[in-house]
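Only one protein chain is missing; all other protein chains are in place.
Per-chain numbering from 1; labels A, B and C assigned in written order.
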Amino acid sequence: MSKKKNIFQRLGESPVWKSIFRSGVPRTRRQRMMSVLNSVFLHLHPVRLPRHAVKLKFTWCMGGLTFFLYLVLTITGILLMFYYRPTVEYAYTDIIDLREQVPLGIMREIHRWGAHAMVITVWLHMFRVFMTGSYKPPREFNWVVGVILLFLTLLLSFTGYLLPWDQLAIWAVTVGTNMARATPFLGHEGPGAALLSLGDINFVHAASDIRFALLGGRFVGESALLRFYVLHCIGLPFIIMIFMAVHFWRVRKDGGISGPT
Amino acid sequence: MDKQERHYNIFKLNRVFAISSILFLLLLIWTFADDYSRSWRTYQSEFREMEIVQTDSLLKLEEKMLNEMSEYQEALSLLKTVEESLTEKDEELERFEDELSSLDDDKYAASQEYISVKAEYDVAKYLYEEAVAKGHGDPEETGSKLERLEASLLQHRLKSEEAEQKYEDIEEQILGIKADKKAAQDQISRLRRKAEVLGKKLQKVDPDEMTFGNRLGNSIRDLPVLDFLAPYYKIDQIVIKDITEDLNFANVPKVDRCTTCHMGIATPGYEDAPQPHTTHPDLELYLLSESPHPKESFGCTSCHSGRGRGTDFTYSAHTPRNEEQAKEWEEKYGWHELHYWDTPMFPVQYTEAGCFKCHNQEIYLEGADKLSLGTNLIERAGCFGCHTIERYQDKRRIGPDLNRIASKVSKDWTYLWIRDPKAFRHNSWMPKFFELENNSSDEDVARTNQELHAIVHYLFNNSEDFSLNDVPRWGDVTRGEDLVNSLGCLGCHRIENEPTDEVTSLQSLRRDHGPNLVGVGAKTSREWIYNWLKEPKRFSPETTMPNLRLSNQEAADIAAYLMTLDGNGFKGQEVPSQNNLELDKIVLSFLLQMNSDYDSRIMLSGMEEKEKLDYTGEKLIRFYGCFGCHNISGFEDEKPIGIELTEVGIKHADKLDFGLLKIEHTKLAWFTQKLLHPRSFDKDKVKTAYEKLRMPNFDFDEAEVEALSTALLGFEKASYGVKPARSVNPDVHEGQWLVREFNCQGCHFVEGDGGAVRPTITDWLRSANGIDQETAEEVTADFSPPDLNSQGSKTQPDWLFEFFKKPFIIRPSLKARMPTFHFTDDEWNSIIKYFQFLDGQELAYESPHHVDITTSSYKAGEKLQELGECNKCHFYGTTFPSQTADTWAPNLALVKERLRPEWVSAWLDDPQSMMKGTKMPAPSIPTLEEVQDPDVLEFVGEDVAALAGNRSVLINGLTDYLYTIPGKIDISREVLGYFSKNGYNFLQPVEDEEGDEWDDEEW
Amino acid sequence: MNSKTLRKVSLFALVYFSMSFLFAGGTITGTVKYEGKVPRMKALKMAADPICDGKHKDAPARMEWLVVSDSGELKNAFVWIKEGADNYPAPEEHAVLDQNGCIYSPHVLGVQVDQVVDILNTDGTLHNVHSLSKRNPQFNIAMPKFKKKKEVTFTKSEMMFPIKCDVHPWMKCYVAVVNHPFFDVTGEDGNFKISGLPAGTYTLEVWHEKLGTKTVSVTVADGATETVDFTLTKPKKKK
Partner (left out) sequence: MVELKHFINGISHPTVILTVILFIYPFIFPPTNWFEKWNKRLKFDFFWTKKGLITVYTFFIGFMIIGVQDENAKHILLKPDNVPIVGLLFLVHFFLWLSMNQGMKNDKLIDAGEKPNEYHDPKDKVLVWPDLVYIELIALVLLMAFLLVWSIGLEAPLEQPANPTNSPNPAKAPWYFLGLQEMLVYFDPWLAGVVFPTLMIIGLMAIPYIDINREVSGFYSFKHRRIAASIFIFGWLWLWINLIMVGTFLRGPNWNFFGPFEYWDLHKLEVLTNINLSDLIYIKLLGVGLPENILLREIFGFIVFFGYFLIMPPLLAKTVFKKLHQSMGNFKYGVFIFLVLSMVALPIKMYLRWIFNLKYIIAIPEFFLNI
């Protein structure tokens, strides 16, 4: 190694660089540990790991990819929100325009395929965790959080499915939400709904059951579009982020990645 | 390296990372490239090249023309001389310019001072107002300050205005010196305007013509990523507020981006350019802002359908015209059918379907011949008898009335006729129900033979009595034939023994209005024909056959002639005998539809044969829907049996039953198959007899099917905000309907179309007068029912109304006879209003035309009439024209009752422009120049000479005179008397006394 | 007129006028004959109009649809260059169509595009001039006694359309509007002459109202005279 420092080395030692990346360019063991500790993003990880935990064969990296897909979906989703208006007048035509006219309208493809991919990665992540028996104490609760995250992922995907407002969307959601009609007690065609009445007054009917609450109407219509949009863009992402935080936190708190003892 | 705490070989990881990063980068670039590479960009740059070439050549041409234009050269030389003369005044001009610049400084300073004082003044004013109103401060002090400032303000204003005035004076002087130059320059730029526009355009599109800076900008403005700033190539879209697209939940304004690729569509000059740059084939009617369908308010897909927002070949839902084109497109554009779009573009041969979206009330749409043919075929074939179509609601049934059938035809004839109408009359419109694709098996035939017995039984059993009057005279066949050929019968009927190769058109359909008369003698009796001719409505109250006011003799003659048309009949065909076993089966299958098996059998065994026939006859007529086209007693209020077609144009292909047939699953393929082979969708299906398809076969040919499909494709209720005026005017609608329904165009021209009878008149003229074809053709128009062009502005509505009610002879030499139609007053009025609408006349009543016979113009008119020798051709009341019958023209005594003076004046001014080919010459109105000639002056006399040169006054005078011609108005009797004495064959050349061995007719 | 044709026209005018001084151009002459039985032309009955009748007191006017001399020369055949000639501007001199004795003379008239045609009324009776043209706009003008002359022009080239008089139904003549001056109508002797043709190959056509048309290809050199004879026969009757 020549004595003369090249520009990158100098840059790496400059005060500005150091103020941002406190530990400097990680070269030594210490620096490497510090760079993980000091980074808000990397400190999700412990500094050191058991050897098997870095093997792809073991982790499949599925959890990481799921999280990454979540980020990709957030970014492309935000970009799409610039061009998309959740009203019956515009929703469909805005989607057409994404293909026909909007620069880099490919965002929609990335978003849609990314969403599909995320459902798959979540399942595979769960499968991996199960197959390695990693849900066992002390990680029982994190498994439960994981199941909730899986459920939320499906809901996110489902709510997004309606937004293009085409035949595929409206009928998939109609089929999906029709089942809610039959929710015991809460759906007007569900068993037990008839019991929730006083005298002749029926409290659970077509315009007051859980499906109505979900759609904002008896049918998939304008208010359903708005509800699904709000849930898809704000409601569910907000909730899923809370659970994600818990999930990641508990990975560390429950003793890091699982492994044989 | 710290082996202890590492797992992977970092170099290996680096390599993997490098490769994947490069891969990612490449893909990212690919993503951008993919986003950038849009086919419309290529088309736009292609078009730009073409635009450059075209603009360049236009510019060169313009320059050349300018160089050849003397006016321009003069202007140029003028400019030159003016400029030369200006140099002499250079000194003076320079002095003025200097002065001007110093004055400019003064002016600026003065105005600045004024502005600052004004600001102070405004403040003072505010303070004073405050002081007075609210007591903040001393009103007196502020008041005096305000006064002081006001004075100063005035002073400054004066100063400033003075400076300005001075400046303007000098400016004016300079302008005065330069005035000539400016005038010359203005003239030049006026002449050069077009060239300048072209030059500017060229500078915009052609990089070679650009300045360096622009060229630089041009070369980077369309680069990927940078092109979001100010690109040259960009998507062009037309947003149409009035025309919406139905998204089921909402109607949104139409957005058409077609012009993104079809850039030359509305620019003349690219007619021969390849697609997509080609100019629209009919700019007069479409796209241009001065046309009736400007692109700004109609766009493209509102007519053509398709996906207007698409910017790529496939995604704009182009539809190929045939398999071949589909293949070609697949190769050329990677085209595939866009499944997920419900309104794909109409294939080019069905384009006219788009017209129907707005023009859906019109009976005939000029320019949309295929669509009109389609709707006309629907009307002629009577599709609406079985299929509800909103447009045709409450229309009369198109087939003959069967309520009195027994008096007209025999049972056997009826049986054979229903079984196969075309076997009797090759071009009958009665479709075939039996022995088609799904009922030709032996079993089916055995059943349908019995079905026919039941139907015939029902019809005759329920036929009302109808008394036939005896024919009072012996008819003459030759005279009858002449009458049929000349009265105008052939405007609606044909007499054709064999199929011809005539292509179906609107015109040919007019002659199909009534049945082909071939075989009529074999079908019915002389008595029936006689009675029918004398009063069609007695037999069939709803018939469209009018009353021709035939004398007994005439009716007898025609009946005698028609009886000779016994055609082929049903030679050799016999009615199969009744088979009770089969009949029982039919009865049972109908009984089973309503009853249990057990009950049915009991009911069957309890039925007499007649009962069975009654029962099945009724059921079968209901099953086949015969009442859709015919009046049959007992079925007056029956609902049509077919599927509603009002909106069939937007029906989804997957809602159509293709059965097990292996054809393309598209709407058009289905329409075509259904119309050509209506029962073929039953192929390979297992169905009971009365589950089968029952649409009859009309024997349409492919061209007819294409026209019908065009109309069907157009059937939709478009929610467009714009509606053509004639479509929404109820009177016009009704009038147009009546004209269509009663086939006025069989004889007359209405809206420039019709006169189907004319070729037969030619034939008649030739045969009856013994003249050659060429001559006969030349004079056909003179002996045919009149062209009703400009009828609305021509006749007085009151007169027309009376005439309709009680027609009489107007054109004396015409043999064709205006029949009496038994319309209601309202119906006649709507026809009149329709005529008026066509000529922009909306007036219902007019005061009579008063003529002052003392004016000089009246006298001049009288003289002109004399000079023009109108009496050579025109009747004056009962005064016959001086010339022979072949040039006779209407009675001028009728003018005052019949015509509108405005029309008469216009007509006299230029008859040819109102009615092309008319025999009426434009009267010669003497000009000022002509009356200088003493000879002429002598001829025309004082009154005319005094007004010579004042053409319109003279014409009005002539018009006025015409309104005072006395005499009998209805001269029918006189005219008929003349012809009965002299015969009609006046066109025949007079025989030479000397023998002629070389017969002219041979030529 | 668009500038393209304007340019062409002016160019050819230039060439035409300059060349005509230098060279005489080529000439085509010939005779048109008729072979076959000659029908007798029937006399026209003009009793309807005494003025007309009065003009033919000595000998009745006869039809003119096939006028053949004793030796077979055909009158009123129109010979013209059908293909090969370019546009020429209209000449200054007027063409004349006279209505004399209630007969059009000449019976066959050739004019150039935009050439002025004087329609004369020598009869002093009411005529009307009704053109049955297809490409040119039709006209129908009354010419009462006092109207001696009417000027008309035809703006489009059109081969042979009739002009007739509705007042006198027997009156009929034929007019051809040609875009160049190379045409002629045969006289009693059946002769025609087309001169001043620039060298080149042309399609020459002969037209007769009853006998139809015939074409030949002719190559003409400057200063030379080509002779082309036509023989027309009665056309086969159309089935």
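In this section, contacts are C-beta pairs under 8 Å (C-beta built on N, C-alpha and C of every residue); 3 or more make two chains touch, one makes a residue touch a chain.
Just so we're clear, the structure is a prediction, and the values are computed from it rather than from any experiment.
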{"item": "Shown chains touched by the chain that is not drawn here", "value": "A, B"}
{"item": "Selected residue (touches chain absent from view) among A:Leu11, A:Met81 or A:Leu168", "value": "A:Leu168"}
{"item": "Those residues of chain B which, in the complete complex, touch the missing chain", "value": "2, 4-8, 10, 13, 16-17, 20-21, 23-24, 27-28, 30-31, 34, 247-249, 340-342, 652, 654"}
{"item": "Contact footprint on chain A, counting only the chain that is left out", "value": "26, 29, 32-33, 35-36, 42, 45-54, 56-58, 60-61, 64-65, 68-69, 72, 88, 92, 95-96, 99, 106, 108-110, 112-114, 116-117, 119-120, 123-124, 126-128, 130-137, 139-140, 143-144, 147, 150-151, 154, 157-158, 161, 164-172, 174-176, 178-184, 187, 189-194, 219-221, 258-261"}
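Please note the rule applied: only the chains that are shown with their structure count from here on.
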{"item": "Approximate Å spacing (C-alpha centroids) for the pair chain A, chain C", "value": "93"}
{"item": "Distance between chain centroids, defined by C-alpha means - chain B, chain C (Å)", "value": "41"}
{"item": "Residue list for chain A, restricted to those that touch at least two other chains", "value": "none"}
{"item": "Chain C partner contacts - residues on chain B that touch it in the complex", "value": "61, 64-65, 778, 867-869, 872-873, 882-884, 886-887, 911-912, 916-924, 926, 930, 935-936, 939-940, 989-990, 992, 994, 996-998, 1000, 1002-1003"}
{"item": "Residues of chain B defined as touching chain A within the complex", "value": "2, 5, 7-8, 31-32, 34-35, 228, 235, 247, 249-250, 252, 255, 257, 307, 309-312, 315, 340"}
{"item": "Of chain C, residues touching chain B in the complex", "value": "3-4, 7, 37-40, 42-43, 45, 48-49, 126, 128-130, 132, 137-148, 162, 164, 166-167, 169, 210, 234, 237"}
